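A protein chain is absent from this complex, but the other protein chains hold their places.
First chain written, first letter: the chains are A, B and C, and each begins at residue 1.
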Amino acid sequence: MTDIADSATDVVDDVASADDHAPADHGHDDHGGHHTSLGLSNMKLAMWLFLGSECLLFGALISTFLLSKARFITELVAGNPRVIESIPAGLAEEFIEAGTVEPIYDIPFTSGSSFILLMSSLTMVLAHKAVSEDDDLQTKIWLGATALLGSTFMAGQVYEFTVFYREGIEYGTSLYGSAFYTLTGFHGAHVTGGILMLLSLLVLAFRGKLKSNRAETVELVGLYWHFVDIVWVLIFTIVYLIP
Amino acid sequence: MSTTKTRKRSFMPRTFVSRALPVAGAALVLSACADDKPLNTFEPRGPRAQSLYDLMFDSGTWYVMGIVFVLVTFGGIFVAIKNRVDPATYDPEDLPVQTHGNITLEVAWTILPAVVLAIISVFVVRTIFELEEPNEPGELDVMVIGQQWWWEYRYDVDGDGFFTDGNGDGVVDEADQELPLEIALDPDDVVTATEMVIPAGEQVDLILTSRDVIHSFWIPRLNGKRDTVPGRWHTWSLEADEPGKYTGWCTEYCGLSHARMRMSVIALDDAEFDAWLANQQQQAEVPSDPEAAAGREIFANQCVSCHVIDDGEFEYPENFAETVPLVSHAAPNLTHFATRSTYAGGIFGSYAGPGTDPDDDALDASVYNQLSELSQNPDSPDDYRWNTAELKRWVANAPGQKAMASDVNPDTGLGRGMLPFPQLTDEELDQVVAYLATLD
Amino acid sequence: MAMMEEPLALPSGTVARSRPLGAFSRPRETSGLVTWLTTVDHKKIGIMYGAAALFFLIIGGIAALMIRVQLAVPDSEFLSAEFYNQVFTMHGTVMVFLVVMPIGAAFANYLMPLQVGARDVAFPRINAFSFWVFFFGGLMLNTSWFLGGGADGGWFNYAPNNGIAFSPSNGIDFWNIGLFIAGIGSLTGSVNLITTVLNMRAPGMSLMKTPVFTWMTLVTQFLLLLAIPVLTVAQILLASDRLFGANFFNVEQGADPLLWQHLFWIFGHPEVYLMILPAFGIVSEIIPTFSRKPIFGYPFMVFSGIAIGFMGWGVWAHHMFVSGIGPLSVAAFTVATMFIAVPTGVKILNWLATMWGGKIILNTAMLFSIALVIQFTVGGLSGVSHAMAAHDTQQTDTYYIVAHFHYVLFGGAFFGFIGGMYFWWPKAFGYMLSERIGKLQFWLMVIGFNLTFGPMHILGLQGMPRRMQTYSDAHGFNFWNMAATIGSFILGFSTLMILLNAFVSYRKWVAADRPNVGADPWDARTLEWSIQSPAPDHNFDHDPVVTSLDDFWHRKYQKDENGVLRRVATGDELAQPGNGEGVHLPAPSYWPIVLAGSIPIIGYGVIYSLWLVIPGAVLMMASIYGWALEPADDLDIDDHHDDHAKELETVS
Partner (left out) sequence: MAEQTADVAAAHGHAHDDDHGHHPTERHYWIIFAILAVLTAVEVAWSYLGLEGVSLWLPLLVMMVAKFILVAGEFMHLRFDTKIINGRVFTWAFAASLLLAVAVYFIVFAAFDTVFA
């Protein structure tokens, strides 16, 4: 906050990316000599604010998941017949034995899809770099790769859902099912939204309209995309790896 | 009832003068209007409620509030009046001194309230932990179960805890508490509803939960409130200095008839309490009087799908007995119904007579145990009488008397509220009520 | 860059080429209803927020009066238990979400861009979208009255009572989805307004030179930005439970109902501060103006506001003192809560210090502000007494709480808002409100307010629980309940007098041939008074250049050679003439309202039939594309597109 407070201001019109042409700084030099205006892009600022708000959203979802899972396991181990009945008998036995829901996960598989999503962050940032350098071909390649990797991740997600479902974890029957599908489903919805944006960019690129003057658009989509990736980093560790 | 309203004080006694100091105008109004208010938080009748009361007075909270209130209110009004100018004749160039602020002042009025609050919070935190102190081993524990819209109480009479070994692992442990209520509960315990009878002068510990939604258990003159949350066990406690009736109200919004979910605590002296408890442990008798016997017959046909009367004879529906052996599930246990002065969430009185208004606290604890005997003479206006008319209305059409969902779960055959019984004739109703009157 | 609205960069009127979905092509009307439906002007949007809030106030107010009539006497049968529960739930919900929050948004939208010397907010079309989506969400919530009954779970709607098993009618679904939709508006609005404050201030206006109201707007919007998603998650969980059979609050499956309480109050407590902070900002403008002194301790005003916003995140469990969260948590939250009194006290005392030694003009706006200071303090003090958790076990869920929050909400926020209306009315509408009616309204309101809610302190401590459809004679609550009911009618009447005043004063003004009120009728301090009244469409003819806090005032008053402050110019002399030539304004658009309109369709679909979701979704996609393609110059087309794809993320 203080940094903001100290930076003298600027941006007169609302055209966000007017980064540097903002009337420079108006003095104020209390803090380590950063003479600046807030010469930020409105859109980028808005995106970061939005991502900040998403932190609270996913925080709540992850917390809900952890809490629900803990309650589910506790009751299962205690022998609550209604909870035991909420999943197939074989699974219940496994869970009780392990004291966690670990047995249902296919860690190698999920590690793979986590890797894929991480990879897509790389391609995303390369796409941004390409577009800011007006490298049309690379732009298309990397955008396409990102969308593809994202879609692969989603395919994996769908596959995992079907596996879970076949194992007998249903959305409506057990607390664990509700929590798991909601958390990962929400993340999946975010990925899907990102893929749609990437495809739109790709269309633009193919119509020759994605040049370096649009680099910020790509960067914004990228920010969103990386954020969704980060969320998965959290989910992967907290949900899958830590029992 | 006991008319001596002595206060037990846990902190340094206040002099009369300082008590009467009119610092907090509101507080005065409150204590001045304190009569005839059965729920009044300013009339503590037990040490817990007293310590809450003291917290506000002895640690000076009300006074601090009063002082800040007076300063800001009268300070604000005073400044506004003193400094006002007439806009019609005011010369805009006649500016006051343009002060911009004063660091010393700012620091002062940041630190001063902080210090005051820090001091107060010491008292508060101490009281918070005091409230959690459990009673001595061997003193009474009662389980309180809220449900829409009445309270069930279980007394751990035999001292073997409230739970059974529900998961069959050979020990009664915390895991059993995780089990659904009707599986985990110990069927040996005494089960009553609506009115909690406790020994006076003894700290009774409560363990609270709920069968459906969140309720809150509150007897204002004995202690603050605590929520009963389904799936959780909370602890709380009550202690009454003197025998008497202390009314309360469910204070967490719990749906349709939340306003009709009341309750009371009847504190008895030790001997009377023991007598009461001994009586509650008895089974009900199968009545010999023909009218009551006919009533019992009707009850066996119509009512045992929900209610329990433990007389060793009733046959309960199969699934009922499986899950809830002789324990009320969805409806109050009526085994000793006639020993209760109120019913249906404490909104109706089972007896008419002096002090039996369900919302009043005037019922004399010394007659409580004998209500059913005192009610023998139906004609004397000063005497206690079985409130037949009201009970008949209740049995005939409970949802008409108290808003409730009265549906039956097709899977379990258990209802969520009481059904209306339009099929019962007036005579049959008389018989049922006569039967209920024998349940003492 | 292109994804944002480019109000100043768009050559208006050159929108010709591509016109997807011709029906909603760029509106050209310059007057009439369509200008309002399609406007992207922050001032019009601000006024619409205000009007919508007043509309909902009538609904919430009628509900309040019904409550009071029911409770006037014991054992009353005016309302059934079932209906009473709906009435108080909807009263609380409507008042909080559809009255106080949008009035705050109204002031923020109208004033903040003017105060920072901007020509509009950062994203004007999103701004319009925010309003419409709030409004439609609110309407949808209120249609529940006609579709099987309103929500009946209380405004904080605790689980598991909010579950399908205990509240099978659709009321709670409407509560859930309606507020969810309105929340989208709050979220987009907050991103928009924060960006505006941070990024669009006039040259020279550093943050420490922005008016206090703008600061409070900033804090408020940050609270919204971060609190809304938490409520959103709670609502998603509830909707999943109710509509799709999930088990988040299903105790039988092991769920813990306290989860709802935590989520709701993590949102709910910041929520109550974001209702009061705009009012704090308003009186921080009014009191200096009419004390003819600068605000006392400006930096402390600012930082205490930030501190309140910040500390507001660490106290939510004070609503759960009896929920059974354990003595340790209770103690921690007690202490945290109590210390919120410190920054709030700083504010109160700084206002008093501003008045101290001032020359006070006691007009209506000032009276309301002073009343806020006093009455809010009463509410704040009862708040501190709730914070004493041990004793709160006696207070909670009684009328003592009801007294507290009406003192802070009505006696605080609402008084501030009405003061603000009197203050800024000439700026917005070009005529003054009658001081005579205003003062009458003020006194009636003070009397009515204190008569309504003062007795509730007593009732509460005497043990009257809240949310009680009825009580009995034996409880001894009769007298003060009757007093409160009488008070509420005085209060209701006096509240409506703002409309009466607007109407009467308008007629007078018209009859007097619309005399010009001038740019600066109050000899005020901030930038919005340096432009004509009513504020011209384009706000500022040219960017004001700011050199100090209260810059406008300092241009009017300067020290002469003897160091004495002299008026060197009047506000009207300094004011910009209001010549908008050469200024390009953001063009109006149908898409915000159409896009916003598509969302409730999906909402109804979720409740009634998933088939209805399809047309809703189609309309939504169409309007996103329409929006994206609208400014038909190529530079823009595609970026808008992404923009909205992203917005949808929040939506979905």
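Basically, a contact is a pair of C-beta atoms (placed from the backbone, for glycine too) under 8 Å apart; a residue touches a chain by one contact, two chains touch by 3 or more.
In this text the structure is predicted, and so the values were computed from the model without any measurement.
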item: Hidden-chain contact residue, picked from the options C:Gly245, C:Pro299, C:Pro327 or C:Pro534; value: C:Pro327
item: Touch list for subunit C against the chain that is not drawn; value: 1, 6, 8-9, 119, 198, 225-226, 256, 258, 262, 266, 313-314, 317, 324-329, 542-543, 582-584
item: Residues from subunit A at the interface with the omitted partner, ascending; value: 1, 3-4, 6-7, 12-13, 15, 17-21, 34-41, 44-45, 48-49, 51-53, 55-56, 58-60, 62-63, 66-67, 107-108, 111, 114-115, 118-119, 121-122, 124-126, 129, 132, 212-216, 219, 222-223, 226-227, 229-230, 233-234, 236-238, 241-242
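Following the convention adopted for this analysis, only the chains that are shown with their structure count from here on.
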item: Whole-Å gap between the CA centroids of subunit A and subunit B; value: 49
item: Euclidean distance of C-alpha centroids - subunit B vs subunit C, Å; value: 39
item: Overlap residues in subunit B, where contacts from two or more other chains coincide; value: 178, 180
item: Numbers and ranges of subunit A residues touching at least 2 other chains; value: 74-75, 80, 82
item: Touch list for subunit A against partner subunit C, complex; value: 1, 4-17, 23, 26, 28, 38, 40-43, 45-47, 49-50, 52-54, 56-57, 60-61, 64, 67-68, 71-72, 74-76, 80, 82-83, 86, 171-175, 177-179, 182, 186, 189-190, 193, 196-197, 200-201, 203-204, 209, 214, 216-217, 220-221, 224
item: Of all residues in subunit A, those that touch subunit B in their complex; value: 74-75, 77-82
item: Touch list for subunit C against partner subunit B, complex; value: 80-82, 84-85, 152-154, 158, 160-161, 166-167, 251-252, 254-258, 291-294, 296-300, 322-324, 327, 330-331, 334-335, 338-339, 341-342, 345-346, 348-350, 352-353, 355-363, 366, 370, 373-374, 377-378, 381-382, 384-385, 388-398, 457-458, 461-465, 467-476, 523, 557, 565-567
